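As you look at this complex, bear in mind that one protein chain is not there, while each of the others sits in place.
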Amino acid sequence: MTRPRKLTKWLVALVVLHGIVAGAGFFAPYDPVEQDRDHPYLPPMRVHLMDAQHHFHSRPFFYPLRLREGSFDQYEEDNAAAIPVHFFMRGADYPLLGFVPSRWHLFGTDGARIYLLGSDAYGRDQLSRILFGGQVSLLAGLLGAGVTLFLGALIGMAAGYYGGWRDDLLMRAAELFLALPWLYLLFALRAFLPLAVSPFKAFLLIVVVIGMVGWARPARLVRGVVLSVKERDFVRAARGFGASDIYLLRRHILPETASVLLTQAAILVPQFVLAEMTLSFLGLGVPEPISSWGNLLTSLQQYSVLVSYWWMYLPALAIVPFFLGYLGLASALQQRSGAYKIDEKSSWSPT
Amino acid sequence: MQPLLRVENLVKHYAAGRPAPPKDKFAALDGVSLSISARTTLALVGESGSGKSTLALCIACLEHPTSGSIWFEGVEVAGLHENQQRLLRPQIQLVFQDPASSLNPRWTALEIVSEPFFVQGRFRKQERSDKACTWLDRVGISRKMVSRRAGELSGGQKQRLAIARALALEPKLIVLDEALSALDYSVQAQVSNLLLELQSSLGLTYLFITHDCAMAAHVADEIAVMDRGRIVESGPAEKILRSPGHAATRSLLAATPGVPETQSVLVNS
Partner (left out) sequence: MRYFLGRTLHAVFLLFGVSLLTFLFSALTPGSYFDEMRLNPQISRETVAALRAQYQLDRPLPVRYAHWLNAVAHGELGFSFAYNSPVGPLLWVRARNTLFLTITAMLLAWLLALPLGVWSASRFGHAPDRVLSWTTATLLVIPDLVLALGLLILAVRTGWFPTGGLASLGFENLSPLHKLRDLASHMALPVTALVLATLPMLVRHVRASVAEVLDAPFLRAAVGHGIPHSKLLYSYALRAAANPLISLFGFSVGTLLSGSLLVEVVMSWPGLGPLLLEAILARDLYVVISGVLLSMIFLVSGNLFADVLLYWADPRIRIAASAK
């Protein structure tokens, strides 16, 4: 009985993580595009309960940062002004779940901004950008996985069910796609499509590109399932009543592929999120001002940022709990379906 | 009177590498001819690999014979187009040997028996349910079991379910391909008696395929013996069992416990 519990554990964890990102507007204190040119590259600020005079405050507060005298990149806390942090306050507008307008935020400030994870070159709050960026990256990963699984299922079913030359052709194509280095293919595909497009189009483009790269493995797995199911007598019996091919595929064969598809989903989503991150990091993905975990890291390509502004690395860590969650889920699913084998080809690296 | 089913010189070759029923992987039909009169039972006996299942599939229009003809109620069915075959299918139904494989384990008993109606596009939802329940009742599956998944039922119950499904479209001919072979002896007796009872009340015709001569003796009016893709002997059940002519028949009888040549256990005469 520990197995179902394990599965639930991972599912719950993932739901919570996704929930936080989905509710980015609520959890983020500020609008991600709101700039503050007076405060570029501020380091992460600390929240205090005890002030400099050792008085205890019931409401958490923070000290704004000011430049240390004689320095142009060292900051220190300005102990004079203690600015309280308010919980459940109204702040910038944001569309909850994409369409319900809301102004409520988990926490925020009146006046000076608190940068829990620092600010970037334009004074934008990194925490907010990470949360909102997660929406883009995760959505890209989920949609990309959807496209791949859809393609893979379709092709796998066609190949497995109809057999013959169609099967040979499709499986040769699959072999080809499997042999190609993932990342290269991704880049090449992206490269030969127009580079300077609107953010929305860019997003769609990379979802399609990512989706089209990975169909081969799911297709092969689905084909395997179809091959074994279509010889089962209950399929024959249904044909004996005069069932059409579509009926058989839809009502008998497709449900059998569900477990394979689910496991593949758990493996593919994090890989695709990473693919989006990589593309955006290199400038081939989602462009500014829309933030994604990938393009939040582009500033790290500058040496000055690497040396002085270490907090710009933090967006990279955002994906780690998701990777953990999906890896755990995939492992639990594989255990449940009995396919407990380390598949060397389903490694985490995109290559 | 015209026989219900007539098979003439049926030949079936499996091309190398094509999928084939696992039992008959290398078997072929090598000129099979037989006929069955309405409301009778023809038992087709033979060893594994003799081609019985292939014949069953061809008669049920689930495989295309390489050559030869199959006549059902005077209509030649082997060469029919798929659409025309679909019209004919309700008349000839097949009950498979392994109910674990022939029933989708995730589906409930009700869904399984309603499936033929759904596929043929008959009746509305409630009617389908009602008719399915009637058939289930007929084969002895109680109301309580109706919403159980097929995977949860016992062997005997599963086979009854398969029979109910075969009956749903009210066929004239039912082909039972080793349908009782996977069951325990006691359950075999129950189910075979059910089959006989159904036959007399519904006027069914059976092609009963088996390797067990005792079972054949119990249910058959006529027996045909198959060996390596051919019918080597056929005739009234009593005659075949009492005085088998062909070597294959004799070895089959010798191998089957409970059929001493001096004794015949017939119910249908």
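By written order: A and B. Residues from 1 in each chain.
Here, a residue touches a chain if its C-beta (ideal position, glycine included) is under 8 Å from a C-beta of that chain, and two chains touch if they have at least 3 such contacts.
Since the model is a prediction, treat every value here as computed from it, not as a measurement.
Engineer: Which shown chains does the chain we cannot see touch?
Structural biologist: A
Engineer: If I consider the whole complex, including the chain that's not displayed, which of A:I20, A:V33, A:L154 or A:L327 touches that chain?
Structural biologist: Touching the chain that is not displayed is residue A:L327.
Engineer: Decide which residue listed in A:V12, A:M50 or A:A188 touches the omitted chain of the complex.
Structural biologist: A:A188
Engineer: Which residue from A:E175, A:D245 or A:E288 sits in contact with the chain not drawn here?
Structural biologist: Within the whole complex, the residue contacting the unshown chain is A:E175.
Engineer: In the complete complex, which positions of subunit A touch the hidden chain?
Structural biologist: For subunit A, the residues touching the absent chain are 172, 175-176, 179-181, 183-184, 187-195, 274, 277-278, 281-284, 297, 300, 303, 306-307, 310, 313, 316-317, 319-320, 323-324, 327, 342, 344, 347-351.
FYI, only the chains that are shown with their structure count from here on.
Engineer: Mind listing the subunit B positions that touch subunit A in their complex?
Structural biologist: That would be residues 19, 57, 60-62, 85-86, 89-90, 93-94, 96, 98, 101-104, 106, 115-116, 119-120, 162, 165, 169 of subunit B.
Engineer: Which residues, counting only subunit A, touch subunit B once they are in their complex?
Structural biologist: Listed in rising order, the residues of subunit A that touch subunit B are 231-234, 236-243, 247, 252, 255.
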